[in-house]
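Yeah, one chain of the complex is gone here, protein chain that is, but the others are all in their spots.
Just so it is clear, A and B label the chains in written order, and each chain counts residues from 1 on its own.
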Amino acid sequence: MQEDLIHILLADDDEDDRLLFRDAFEEIRLKTKVDTVNDGVELMAYLNRKEIILPHILFLDLNMPRKNGMECLSEIRRLDHLKDIAVAIYSTSASADDIEDTFVKGANVYIKKPSDFAKLREILQHVVSINWQYHTSGLNRDNFILSL
Amino acid sequence: MRLYFKYDMSKAYKVILGEQFDKLGIPYTFIAFGEVEVAPGINNEQIIKLSEALNVYGIDLIESQKNILIQKIKDAIIELVYRDEKLSNSKVSSYLAKKLNHSYGYLSNLFSELTFSSIENYIIIQKIERAKQLITTEEITFSEIAWRLNYSSVAHFSAQFKNVTGLTPTAFQRIIKKRREISKAD
Partner (left out) sequence: MRQKFSYASSFLLKSIFVASLFVLIFISGVSYNHTVALTESSELVVHSYEVHLELDQLFSYVKDAEIGHHSFVISGDSVFLQPFDEARDKISKSFIKLIKLAADKKQQQANLDSLYELISLRLGQMANSFTHKAGTRMDQIQIDREMLWGRDVMNSIRTQINSMIALEAQYLNTQQQKYKYETLFTPLITLMLLIFSLTVFSFSYYRISNDLENLRETNKELMISTESIKHAEKIGEFSTWQWELETGKLVYSDNQYQLLGCQPQSFEPSLEKYLEFVHPDDRHIFTVGNDPEKINKDTSVAFYRIIRKDGQTRFFKSIGKLLKDSKGKRIMIGINCDVTDQHLSSIALEERNRELEQSNKELASFNHIASHDLQEPLRKVQTFISRILENDSDHFTESGKESFSKIQSAVGRMRMLIDDLLLFSRANKAEKIFQKSDLNQLLENAKAELAQRIEEKNAIINSTSLPELQVIPFQIQQLFINLIENSLKYSRPDVQIRIDISCEKTNLQNHPVFKSINNKQFYKITVSDNGLGFEQQYADSLFVLFYRLHPPNEYPGTGIGLAICKKIVENHSGFIEAKGQPGKGSSFMIYLPE
């Protein structure tokens, strides 16, 4: 087993958001390793590389150029070697219906990007620790659905 | 096609552990969930071998006494939540103190210190997980689930479910149903 380092990947086309995301994890007292990609195409290319360690949890923006988050999600859930990755949608806002749709398509977490940095930290920590619970406590991952 | 399972962790764990102990020729007795009594003569090499063999199944050998205690608390809570009958009304704190033979204050502090989360929180999470399992595997109503898990009302149950998962039980049920329909269609 790979020590206690939690691998995290973020796919977001917005530079500011990637920055805030990284900063938030730096302030969280969990041993994490954060990688980022700039859009859906980059994300899929990254995930399909042989040498990488697959992330424990992937944060996925919905609105991205070239390939949007929903397309990536569907692709990830179809591919055998990726389908076990926990996927957290990380988006500005959506209607309750849209949120439900991402869950139906296989997302585990839906995060509405908060407008407060402290809140962001809190949410990210919560998601990672819950994911860890599912990872380690033998909980049924199919039931891992969380909307924040 | 997709198959859905409902499984008994402790049974699976016992079978796997039993097999590994037998393979290495170590006599054993199950004390509780996650706790096995072995003969005093067991050597380090055997322990390493056992640890490696169990690792394949995602079972870790815990050494630290504190970690063992944390695991015992978790197990006790899971056992409590996953009992098939209605969750007992008696206070969880006294149940844990009695079962683990430590004061509840000590257990609570230890738990918070090592898991960054409180026992109460852990119980809630486990209860909601149990609720999810009941929602997805059994044909029972929310009021029955609320009653089984010792919530004062459906409203209380729904509120806590929503608080933990961000979704109402109805929405959760709907999502799982739709997911299954999709995978059936594939």
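In this section, a residue touches a chain if its C-beta (ideal position, glycine included) is under 8 Å from a C-beta of that chain, and two chains touch if they have at least 3 such contacts.
Since we're looking at a predicted model, the values are computed, not measured.
Chemist: With touch as defined up top, name the shown chains that contact the chain not shown.
Modeler: Every shown chain touched by the left-out chain: A, B.
Chemist: Touch as defined at the start, partner being the missing chain; which of B:Ser10, B:Gln71, B:Asn121 or B:Ser158 qualifies?
Modeler: B:Ser158
Chemist: List every residue of chain B that touches the chain not included in the displayed model.
Modeler: 154-155, 158-163, 168-171
Chemist: Please give every residue of chain A in contact with the chain that is not shown.
Modeler: Residues of chain A in contact with the hidden chain: 14, 16-17, 20, 63, 92-97, 113-120.
Convention: only the chains that are shown with their structure count from here on.
Chemist: In whole angstrom, what separates the CA-based centres of chain A and chain B?
Modeler: 25
Chemist: Provide the residue numbers of chain B that touch chain A in the complex, in ascending order.
Modeler: Residues 9, 55, 58, 74, 116-117, 125, 129, 132-133, 136, 165-167, 171-172, 174-176, 178-179, 182 of chain B touch chain A in their complex.
Chemist: Taking the touch rule as given, give the residues of chain A at its contact with chain B in the complex, in rising order.
Modeler: Listed in rising order, the residues are 1, 29, 96, 100, 103-106, 110, 129-130, 133, 137-140, 142-143, 145-148.
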